[in-house]
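All protein chains of the complex are present and in place, except for one that has been dropped.
Right, chain A next:
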């Protein structure tokens, strides 16, 4: 697929898109063919804190923003997927290899991968995010420099890999060797950071659906990451979003890629177990 060429006609596509959306009751079908689960039964580990259902952030966005994600020709995030396909095939590093040398066609080799990350890596003895795994392959398989966490190259590659799982349910494991990391993330989720003394749960658990000033609060799910934000017109990793949310409580934040944010990502991902992988999603 070449998204660059087809984006030129996005304006025409937009004009024939269906006009009626219904906010929190809207249904998401990508390209008219991939149904996306945006409301799912709440996973058992939540113990009812979000009620019976978990909801994708897509449901809380405006009709226009919702529409932008419905068709790949309108979704500006797909340009970055296209760029990552080129870098997938590019040889880099001392071993003279590209991702394709070992993983062939991502449509086959990466199907379902995104849905299970972050996940425990037995050999390394650590919970790995998708970004950490990509960098591990660059350093230890290709002999190339790691990419900077949550920056352009790696976030685009995460989007390419995620696209291969679109429509599949998020299913991260929280037990076994991942459990202590998951517990750490859970504790962070309920910690009231900063001078405003606000936890993730204050906003995204107790108040989803409510307006905070001009923002319509969602459940803060990450099934849509990487996310194309209209606000900064690029793809954003979940750690960058966490960083912004903590900074806005007038707190000292954590860095993308830090062990704390890896733990938080695992926990937040697990709150979305059952929602479809949607990346690259579109948000404001």
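Just so it is clear, a residue touches a chain if its C-beta (ideal position, glycine included) is under 8 Å from a C-beta of that chain, and two chains touch if they have at least 3 such contacts; residues count from 1.
FYI, contacts and distances are computed from a predicted model.
Participant: Mind telling me which option in "Pyruvate dehydrogenase E1 component subunit alpha", "Monoheme cytochrome SoxX (Sulfur oxidation)", "Calcineurin-like phosphoesterase family protein" or "Sugar ABC transporter permease" is what UniProt lists for the chain we can't see?
Facilitator: "Monoheme cytochrome SoxX (Sulfur oxidation)"
Participant: Of the residues A:40, A:113 or A:198, I need the one that contacts the missing chain.
Facilitator: With A:40, A:113 or A:198 as choices, the missing chain is touched by A:198.
Participant: Hey, which chain A residues sit against the chain that's not shown?
Facilitator: On the side of chain A, residues 191-198, 202, 206-207, 210-215, 231, 241, 243-253 touch the unshown chain.
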